[in-house]
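Taking it in order: structure first as structure tokens, then the write-up.
Moving on, here comes subunit A:
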Amino acid sequence: MELLVVLVVVALVVLVVSAPLRSGSAFVEAQESAERADLEAARDAKYREIRELELDFRTGKLSEEDFRAQDRALRADAVELLRRLDALGESEGKPSNRR
Partner candidate 1 sequence: MLIAGRACLILALVIALYGIGASLYGASSGRREWVASGRRAVYALAGVLVLAFAILEAAFLRSDFSFTLVAGHSSTTTPTFYRATAVLSSQEGSLLLWVVLLGLWSSLLLFLTRRRAREVAPYATAVLMGFAAFFCSLLVFLESPFVLSSPAPAEGVGLNPLLRHPSMMIHPPMLYSGYTLFAVPFAFAIGALITRRLDASWIRVTRPFTLAAWGFLGIGVILGARWSYTELGWGGYWAWDPVENASLMPWLTGTAFLHSMMIQEKRGMLKTWNVSLILATGVLAILGTFLVRSGILQSIHAFGASTLGIPFLVLIVVMIAGSVGLVVSRASELRSEHRLDSLLSREAMFLLNNLVLVGMCFVIFWGTFFPLISEAITGTKASVGPPWFNRVIVPLALALVLLSGIGPAIAWRRATVANLRRNLLKPALVAVAVAAALGAFAGAAESPAALAMFALSAFVLAVVTQELWRGVRVRRTMSGEAVPRALVSLVRRNRRRYGGYLVHVGVAVLFAGVAASSAFQTARDVELQVGQSTRVGGYDVKYARATGELQPAPNGRLEKIDFGAELQISRDGSPQGTLVTKRSFFPTSDPNLGPVSRFFEGEATSEVGLQAGLRRDMWSAVSPSVADLRPQIAEGDRVFTDAAGALSPEQRDGALAQALDGLTRSYAGDPPPATFRLIASPLVSWIWVGAIVVFLGGLVAIWPAPRTAPRPAAAAYAARVARELGRA
Partner candidate 2 sequence: MDPSRKRKIRFVAASACALILAGALVYTSFSASSEARTPSQLASSATPGEVYQLTGKVQPGSISSSGTTHSFRVRDRAGNVSIPVSYTGALPDPFRDGREIIVDVRKQGSTFVGERDTLVTKCPSKFTAEQKT
């Protein structure tokens, strides 16, 4: 009885683990979607930075001069990220605004 349970577990494991190997040519992992996910995360982080900088300015931690300078630099970074995202060939899509 015990042995049966063990054999079933082993069989399940082998099935699950070898699935990608058995699907052979049908196995396609969009390389792009990974790079896209990474870029989107970087873009969201950049947007968060821009918003936080503004909050820092408005709560009096930054002089206007410093704020404008840093804001410009951050937005330039954001533009670069958007360009790279576009270059991946798909439409921009809504920013997910995660956290």
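Per the selection procedure, all candidates are chains of the complex that A comes from, given by their letters.
Throughout what follows, contacts are C-beta pairs under 8 Å (C-beta built on N, C-alpha and C of every residue); 3 or more make two chains touch, one makes a residue touch a chain; residues count from 1.
Computed from a predicted model, the values in this text were never measured in an experiment.
Of the candidates listed (1 or 2), only one touches subunit A in this complex, namely 1.
Residue ranges of subunit A in contact with candidate 1, taken from their complex: 2-3, 5-6, 9-10, 12-13, 16-21, 23, 27, 29, 31, 33-35, 37-38, 41-42, 45, 47-53, 55-56, 58-63, 66, 70, 72, 75-76, 78-79, 82-83, 92, 94-99.
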